[in-house]
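I have placed the structure first, in the form of structure tokens, so that the comments after it can refer back to it.
All protein chains but one are shown at their positions in the complex.
Moving on, here comes subunit A:
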Amino acid sequence: MSRFISIWFRHLLTDGYALGQPSLKDIPFVMAAPERGRMMIQAANAKAEADGVRAGMVVADARAIFPALHVVDAIEGTENGLLEMLGEWCLRYTPDVAIDAPDGLILNISGCPHLWGGERAYLKDLVLKIRAMGYDARAAIADTIGAAWAIARFGTVTPIINQNCQKEALSPLPPTALRLDQAIADRLHKLGLYTIGSFIDMPRPTLRRRFGQEMIIRIEQALGSLTESLKPIRPVSPYEERLPSMDGIRTAKGIEIAIRKLLQGLCLRLSKEGKGLRAAVLTCYRMDNEVQQVILSTSRPSRDVEHLFKLFELKIPSIRPALGIELFLLEATVTEDLNVTKEMLWSVSRKDETAVAELLDKIAGKIGEDKIHRFLPDERHWPENSYKEAASLEEKPTTAWRTDRLRPVCLLPEPVRIEVSVPIPDYPPLLFRYKNRPYRIVRADGPERIEQEWWLTDGLHRDYYSVEDESGARYWLFRSGHYNDEHSAWYLHGFFA
């Protein structure tokens, strides 16, 4: 025989909100949302209800009763989030928890209460803990979901209904306790059927004719002759693998075996779910209560045990086992969808692409991800800005690389100031001095003026000259500003091939 708990959160929304705003705990407040052009109260806390403010009132009306009422905006859908959170918390009492929208939870507790020493202790523990969290809750245990629901909300005698006693327990309760539509409940009230007991023994065909099939279903669900199914909460379990070891592991070989085992489990799960690992944390719990951590990330999602193992292998020397490691915990902190048909990297085969990505992961693991670059053309004026860092290995250039102008293969990170002798304005220099050595120029091209991007910065333009010295070496020089201007200066910027 199944047993169920129904938990009713009387002020779910306001309690949840007050937890984040402790100042609201002791003052009456309501949560309101606009509905047909007026602010309707969606939820009122216990203090506001004591003052006569109810959910479903218009805020203006409520203010007429109670002028100092505090009103906050209700956000749609918060109750579901709160119930999910509470439901996951309740998983400690039973593995079978379902959300009972809009303000309750249903727990299938069959076979669980004896662990707490009986149903009474179980219920007391559950309710007290929820109340301690700050939620005003009522709960009841019964054989059926319907009965538990009714007792939790309308029961006055005892919250625990013994087996097969739901009919007696339900009899004094009002018809709404059967989870009926408001219209049916109103009709029952009109007919003078104020309690469930006054109509529960009536012949079913009569009831069906007058109130419809739904009422019959509700009655049978409450009495237990019709089973009701639950949609249990399944919490998202983290991508996590643990491996305890009886004796502490102290050797690199032992750690290797442990990592490989953990990765096998994790990658199996990832491949079942079509995911790939982007970042992982390996935590090693040592016997002396110290914790060693290794963090790694990959350039693209991966679920290849060998590849991930290689990345960890590089970090094994940084793990200090000391007396021994008793627990390994591997957690995939970031995962991404890894579908087989992903855009190809350039024009290489899938195998090559994976191999390159794995190589880069390995290098990134040792040297650092920020040391790996790929460049795409950028539509900017100045040469040092004319290319930009690609965001990923797959990113394609949006514009073509420019080839109309000759550019030096080597560019100095910063232009170097040089001394020149330029006898004629806007002519290339005859001679320049760089690192205390003179270079006599025999050929030159230019100037090629490259302006500042005025929409970004102010400053001097650059006049570039490509020059060749006596030995045949070619340099890229520029003068910033105009000839003989007081701010103008000459710089060496690059070397041609």
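Operating definition for what follows: a contact is a pair of C-beta atoms (placed from the backbone, for glycine too) under 8 Å apart; a residue touches a chain by one contact, two chains touch by 3 or more; residues count from 1.
Here is the rule we use: contacts and distances are computed from a predicted model.
This complex has a chain not shown, and the name its UniProt record holds, of "Oxaloacetate decarboxylase beta subunit", "ATP-binding cassette domain-containing protein", "Protein ImuA" or "LemA protein", is "Protein ImuA".
When the missing chain is restored to the complex, the residue among A:101, A:115, A:367 or A:456 that touches it is A:367.
Shown as candidates are A:175, A:383 or A:415; the residue that touches the absent chain is A:383. Between the chain not shown and the residues A:243, A:411 or A:450, the one that touches is A:411.
Although one chain is not shown, part of subunit A still touches it, namely residues 345-348, 351-353, 355-356, 359-360, 362-363, 366-367, 371-377, 383, 386-387, 390, 393, 396-397, 401-403, 406-413, 442-445, 466-468, 470-475, 494-497.
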